[in-house]
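Mind looking over this structure? Questions follow.
Other chains dropped; remaining ones untouched in position.
By written order: A and B. Residues from 1 in each chain.
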Amino acid sequence: MSKPSKIGVGIIGTGRIGKLHIEHLAQNIPEAELIAICGLDPADIESLAEQFNVPKTTNDYTVLLADPQIEAVLVASATDTHVEISQAAARAGKHVFCEKPISLDLGQIDETLAIVEKAGVKFQVGFNRRFDAGFMRIREGIASGEIGEPHIMRITSRDPAPPPIEYVKVSGGIFLDMTIHDFDMARYLIGDEVVEVYAAGGVRVDPQIGEAGDIDTAVITLRFRNGVIATIDNSREAVYGYDQRVEVFGSKGMVAAGNLLTDTVTFSGSEGTRAASPPYFFVERYRPAYLSELRAFFACIQKDTPPPVTGEDGRAPVVMGFAALKSLRENRPVLLSEIQP
Amino acid sequence: MSKPSKIGVGIIGTGRIGKLHIEHLAQNIPEAELIAICGLDPADIESLAEQFNVPKTTNDYTVLLADPQIEAVLVASATDTHVEISQAAARAGKHVFCEKPISLDLGQIDETLAIVEKAGVKFQVGFNRRFDAGFMRIREGIASGEIGEPHIMRITSRDPAPPPIEYVKVSGGIFLDMTIHDFDMARYLIGDEVVEVYAAGGVRVDPQIGEAGDIDTAVITLRFRNGVIATIDNSREAVYGYDQRVEVFGSKGMVAAGNLLTDTVTFSGSEGTRAASPPYFFVERYRPAYLSELRAFFACIQKDTPPPVTGEDGRAPVVMGFAALKSLRENRPVLLSEIQP
């Protein structure tokens, strides 16, 4: 009885996040049915299909898109394939969930959003952190007026270890690879648009990152239209673990989200009291948020409501990333209007 | 390929914990295959079977036990059926996972353990809290010598709200229904046996509980063979939520497990800083522990190792419960040797 109402899903890409989506689809999302996995490594996709009882596998995403049982696709492949696949999927009438960033090219993003619009399909971007219980609580504290008018926001976002240098080289740089999540978080929490970005940064963690033309340490100042001033600080390596904190200060109070810890145990000895570290990295830290974002995606299909993270939400942080890059190079605050035509 | 190695499982009982086990079996334990659900309410078991793709349902546990595909059974039915079902299951050669308490009758427990022993099957008791990450860390802090010789332990265990009065009447009383988890935790953490119990208590939450012959507030002192002195404090109603803390103090330091909270967000306003509450109750608080205990059960079957919570571990807290009851009634410390023949 319930089978017919399940949404048929295909996934393209089986990296870390792709695998997590597959696991969630197979185990925790009864409203969806994972029908096909598309990936580059045949052994990998076979093994995943068997483990999670997925009937079809392919290394050709067009085969997946041709499947009439599939109503929705998850695009978790390499960034430089997002646009091509998303566009083809939309043209094929499939709802699209696309990992961030949509593209590193604003023209291609605009083209994609136009195609999606014309196709009338849902298009959600994978900004998973919006679905974290803590950050949702922060958003609520702002939206409800609990903290009054927001004045100052601080986002701390530090990775436990830098990615492989080969990844760094094709990542689009720290602002489009790492800070992009924080840019999205900033817009989401404040519920308003950023007008200007100032970025300071340097190479402090690994000289190879500098040789690759990137930086590994950054402090970004954002000015919002409504007067809020925000800072984001990023590092590619926090030895104490994945540091994900937010604090928003307003006229009536402050809301702050601290780090989750792996347990609540403390040890008190002659050196003082020691508490646990945060979960290792994004898969561990944001697992429930990754699940919630998919649930929200399928809910917007079922209820035909707008997705909670829109195409425009996917575009704006890319603009902010380019503005940050320009700011860093020219050492001056850069208006977003300088970036977008 | 992997299918043949899955352990066929049947579950008896579909209350809150039964349902949680079914969900975990269906979604998160690839090493097991849930073949049959046995329950009293036909609509309930049909609905669960459909939701989780379970092939068989029955309201007769002997049918389930007769199924040759089923190698292991989970006994999550009413307490007064645990013994009969566990014994029948063992005699049928099934491995048994039995919810706590095995029985409120020590003779029946001994009989059951003897039958299990003779049948050569695994028998694990559902003391889920042992599998909580925080309490495992506490155990490690003691077992590893991190805190030196343990001297004093404090366990706080308070429910968010009392159970229905009808449940209270058949529960065996607070010590065998609620404190039993803490008695088990005490033995597990210290890794030694309790020799004497002193219980103080009263009716502070609800007079109906008193009318039912039970108490709702208790403070128990335990003396261990190795000299550790422990206190357990229980309440049937903590308005701030399910309070589950442990602290162990020793010659070289102290380990303490605080409450988990629903999120890490604080709000600071003119009234001070406010943090979140604990998750509502045991299903929310100990979900990962409930999953881990099942995984450990299947692992001990697959590797043919002793279960991590044995029949003796199931028996000892019942003895402690009787000792606490006797102590409360006679207002004096009671040796466990007074209870067990």
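Observations
The working rule: contacts are C-beta pairs under 8 Å (C-beta built on N, C-alpha and C of every residue); 3 or more make two chains touch, one makes a residue touch a chain.
Quick caveat, the model's predicted, so the values are computed rather than measured.
Shown are 2 identical chains; the number of copies across the whole complex in this structure file is 4.
Methods note: only the chains that are shown with their structure count from here on.
Centroids built from CA atoms put chain B at 39 Å from chain A. Of all residues in chain B, those touching chain A in their complex are 1-2, 27-28, 30, 50-51, 133-134, 137-138, 141, 146-147, 252-260, 262-270, 276.
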